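Let's turn to chain A:
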Amino acid sequence: MATPLIVSEVAKAFTMHLRGGIRLPVVANVSFSIRAGECAVLGGPSGAGKSSILKMVYGNYGVDQGQIIVDHHGQLVDLATANPRTVLAVRRDTIGYVSQFLRTVPRVSALDVVAEPLVARGTARDEAHARASELLGRLNLPERLWSLPPATFSGGEQQRVNIARGFITDHPVLLLDEPTASLDATNREVVISLIEEKKLRGTALLGIFHDADVREAVADRIVDVTTFAAGKAAA
Partner candidate 1 sequence: MTDEPLLRVTALSKYYGSRIGCEDISFDLWPGEVLAVVGESGSGKTTLLNCLATRLLPTSGTASYRMRDNQWRDLYRMSEAERRFLMRTDWGFVHQNPADGLRMTVSAGANVGERLMAIGDRHYGNIRSTAVDWLGRVEIDEERIDDEPRAFSGGMRQRLQIARNLVTGPRLVFMDEPTGGLDVSVQARLLDLLRGLVTDLGLAAIVVTHDLAVARLLSQRMMVMKDGHVVESGLTDRVLDDPRAPYTQLLVSSILQV
Partner candidate 2 sequence: MTTAATEIATYNFAYLDEQTKRMIRRAILKGIAIPGYQVPFASREMPMPYGWGTGGVQVTAAIIGPDDVLKVIDQGADDTTNAVSIRAFFQKVADVAVTTETAKATIIQTRHRIPEHPLTAGQTLVYQVPIPEPLRFLEPRETETRKMHALEEYGLMHVKLYEDIARHGRIATTYAYPVKVEGRYVMDPSPTPKFDNPKMHMSPALQLFGAGREKRIYAVPPFTRVVSLDFEDHPFEIQTFDQPCALCGAEQVYLDEVILDDKGGHMFVCSDTDHCEKRQACGHRGHLAPEALEPAQ
């Protein structure tokens, strides 16, 4: 089975120049891979570096050491060293991301927010809107909200917009940062089934789920982040 994402010996520390240059190690020696159709869940307590790993894989955090190899259109790209343009191309076509919070843009409707990743990849606006409507419908977002900018939505509503936006494309790799945190039971079930569908389609998923029920339901494998604790590697 294909392995679209390989993380190898990645290390990350924050250097706080404003606090006398102290160095805060986050993780070290992070190594794991995810196969197509598999959902791996980063496990470990808060502060273990789960979010940082996810952000490094998305190119949102810099990587100090190691490699993050992703299969981008059949080419192996190392996100740890890729230039910004490559990272943007990878994000557009290969790695999707459902963040914890929606960064809202004023005056853009929920439907457009969701459809945007498809439009960016060249899908016709009508078709993208149709797909977006379908997803928002499945996630039970009231239809009267679709044409409104999500800035004023509740946390749960915003999160569902965010989930729809992340799931609308067929990126081979999908990163999920607590997508169910502010959802009710019904919508959690919807997300679980969306994840199942992705797995069946061969998407490699990497996620953080604090909700044990969801984690149980979707995880094929737990990647224990505590084994990557920076102190441990140094020891």
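Methods note: a contact is a pair of C-beta atoms (placed from the backbone, for glycine too) under 8 Å apart; a residue touches a chain by one contact, two chains touch by 3 or more; residues count from 1.
The candidates were selected such that all candidates are chains of the complex that A comes from, given by their letters.
Keep in mind that what you see is a predicted model, and the values were worked out from it rather than measured.
Visitor: Mark the candidate that touches any copy of chain A in this complex, from 1 or 2.
Guide: 1
Visitor: What does chain A use to touch candidate 1 in their complex?
Guide: Going by the criterion above, the answer is residues 14-18, 21, 55, 59-62, 84-85, 87-89, 105-108.
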